[in-house]
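Apart from one protein chain that is not included, each protein chain of the complex appears where it belongs.
In order of appearance the chains are A and B, and numbering begins at 1 in each one.
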Amino acid sequence: MTSSSTKDLVSQPYKYGFVTEIETDKIAKGLSEDVVRLISAKKEEPDFLLQFRLRAFRNWLTLEEPDWAELGYPEIDYQDIVYYAAPKQQDKKASLDEVDPKLLETFDKLGIPLSEQKRLSNVAVDAVFDSVSIATTYKEKLAEHGVVFCSFSEAVKEHPELIERYLGSVVSSNDNYFAALNSAVFSDGSFVFIPKGVECPMELSTYFRINSGDTGQFERTLIVAEEGASVSYLEGCTAPMFDTNQLHAAVVELVALDDASIKYSTVQNWYAGDENGVGGIYNFVTKRGQCRGARSRISWTQVETGSAITWKYPSCLLQGADSVGEFYSVALTNNCQQADTGTKMVHVGPRTRSTIVSKGISAGRSSNSYRGLVQMGRNAKGARNYSQCDSMLIGDQAAANTYPYIRSQQPQAAIEHEASTCRISEDQLFYLQSRGIGFEEAVSMMVSGFCRDVFNQLPMEFAAEADKLLALKLEGSVG
Amino acid sequence: MVSSVLAPVQERGRAALERLGLPTRRQEAWRLTDLKRLAAVAALPPSSTSVRQDLPAPSEGVLRLVLDGSQPSLEGQVWPQGFSLLNHADLEQVLGQILDHCGCAEAWPVEFNHASSHQLLALRIRGKVPPLELVLSGGDGLVATRVILILDEKADLDLLEVVLAEGVSAHSHVIEVHLGQEAELRHGFLATADGQASLLAHLAVEQAPRSRYAFTSVVTGWSLGRVEPRVVQLEGQAETTLKGLAMTSAEQQLATHTAVRFDGPEGELDQLQKCLASGQSHTIFNGAIDVPRVAQRTNAAQLSRNLLLSGQARVDTKPELEIVADDVRCAHGATVSQLQEDELFYLQSRGIGASDAAALLLRGACQEVIEQLPSLAKAWQPLNRVMESLDR
Partner (left out) sequence: MIRPDAELLLEITDLHAAVEDKPILKGVNLQVRAGEIHAVMGRNGSGKSTLSKVLAGHPAYRVTGGSVRYRSQDLFELEPEERARLGVFLGFQYPVEIPGVSNLEFLRVATNARREKQGAEELDTFAFEDHVGEKLAVVQMDPAFLERSVNEGFSGGEKKRNEILQMALLEPVVSILDETDSGLDIDALRIVAGGVNQLATTDNATLLITHYQRLLDEITPDYVHVMAAGRILRTGGRELALELEQTGYDWVDKELAAQGVA
């Protein structure tokens, strides 16, 4: 590709960058045990949860911020962050009609209509605004099947026994620095419970919106699929454009019992900062699924296009015999974005299987790293892993790094890892152009061809959207 | 050969070791290392000289030198045409320079060698010369050897380094190699021990354009082994081939850390690392490839193949690719498995017993690397040595 044209492949203006003017209930900046207690009190939490938070906070104080990732950013001042902000509305409304119209309008603008008339027909949505759930659609319909889909806060009130049983059971409160921080101060998030034998009748989706400029975002998602249950869940994320950085440290825990299946898809489009790297979200996320039961299956699919910094490794702990873990990822970085992402597949049980497909695309001056761990424990007899990590470089100033760690202690386990690096060659571009296909479309065809194996894993409703999102990110004024 | 130039180097090494202390688990490069064994190596007294007598006769036309870390000089050595010792002035200029270029001058094993070695072989090679064999060996305790090879433009050399050790001993070896334009070096490294000795070997190689460097390492039988080849293509446009066979049994631990950097365009790398772990042993491979922006049209391929031969053994492998140039071809792959059941079954179905079949397949797996050793290695019967060490 000619150098002038690659330079023009810059992201188009971020269209979700607006701020919603709404009164919020915010506490003062800074983090202390009192702040943790205050958050818990505001949310009227049971004592077990306050104790969970306090343990996490004390752990956090003893932990160090990780520095092993291929990321550079100025030191984060954890005392300069607001740890609780919520749009001012009284209790969560029984009916959407009572939700502040400004909030509904915000989600409308983001393409997530919540009102009865316009909502997506086969997708139930939990809308989270500045870490607080403001509305969940189709709750009643789901309840008919015994499926619980609600905000985390509601779940704490209505299903405290489930929360107490599963919270922190996959990602403990001292798992890592950011997980400990989240455990101490998380404000809301989504909770999903699929009872034994139930196949969730519709796609579930949570839409996260950051609005405030100085507020940290700490959501917590917990999905439990009992024996034989199955669910497909998708999360989307956007944020306004600020010239400061916002910290987002979420935790997601998935639990799959015998024969259960959880498919978790993410389309992450947080604000990435401008072309000079000013502003953008610092995205430090801990996601882990535990295949607790035999023959259970957890599949992560992620399309990561936003954030100034991405640090996330959705992982599977494959305990149940014959359980299956999957990770399909597209990570696109442009301008000054930095992404260090990948997965961990920890094979504990016999005949467990995992598949990793990672596609990294680096453009501009960005840095895109795949970091993965495949581990075969002593009892993982007959276990298998296949990994494929491909990088595509656009322009000669972007970096693509690959760090696949492999560890095996079981001779009867097989691991296979392949990786390649490619670029869009001038000849390929010319070939498409000489058939009447424009430069931008040619680039986007090749990029989506590169990502096809991953897009195929997304729920139908979102595959086309992800494709479009990627095209937009690379679109620009071709000179 | 011993040289006053080493005095300041020793001082530097001692100071560095004092400053650095022993490596810790918090350092990524040492995270998996058995640090207790490393501490034991660091505490060993210098070896008392004992040159081995049981060496096989060298192949014909081969120049053999024996380095035991203490022999004062090679005075009286007759040098074939094309070999010459570096003079004092040259030595002062080049000593440590290649380590610097390869970014490993301050690595712990290098500083450890700095502090310990008082023997230095520094040779300049011109034109096509007879094969050179360096036997690195000593008695109990710590042996430290250091070699510098400067291959002038178009020089052509077959080099075999043989490291032998037994008993409670350790060998620290540092070799620096410069390949001038169009120079060729086929470098074999055959290091076998009896399971008690330890090895810390560091290679720093810099390549000028159009030079070709082929390194083949066969390492087995070390209680604690660490082999670290570092190659820099100074201006790209060179060929690097790295083939490694690392085998462990009993409770041995053997780490191979390779690093290749392309500081110019059109460089080529072909790398294969094989690790075989049996018993309760542990192999580690860490293969870094660095392709910065100047290294357009680099073509690099790395393959890490691991055989895990026992339920108590452990394999860790970690390729590391860092690429900033867009017009490059970099591929890497890794596999970990046991011997292929269908291959075993095929042999058994032809009447070969299970253990013979396994041995046959293992020989095959080793042979792929061993046959890449320069031909002078034949005198050492490398395949037999390796298979013996596996049986032990």
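A few notes on this one:
Heads up, the rule we're going with is that contacts are C-beta pairs under 8 Å (C-beta built on N, C-alpha and C of every residue); 3 or more make two chains touch, one makes a residue touch a chain.
The structure presented is a predicted model; accordingly, all values stated were derived computationally and were not measured.
Among the chains on display, the ones the left-out chain touches in the entire complex are A. The hidden chain makes contact, of the residues A:317, A:374 or A:432, with A:432. Contact with the chain not shown here comes from a single listed residue; of A:66, A:101, A:197 or A:449, that residue is A:449. Although one chain is not drawn, its touching partners on chain A can still be listed: residues 2, 425-428, 430-439, 441-442, 445-446, 448-452.
Criterion: only the chains that are shown with their structure count from here on.
Chain A and chain B, compared by their mean Cα positions, are separated by 43 Å.
Partner chain A is touched in their complex by these residues of chain B: 28, 293, 296, 306, 308-338.
On chain A, the positions that touch chain B within their shared complex are 1, 6, 68, 376, 378, 391, 393-423.
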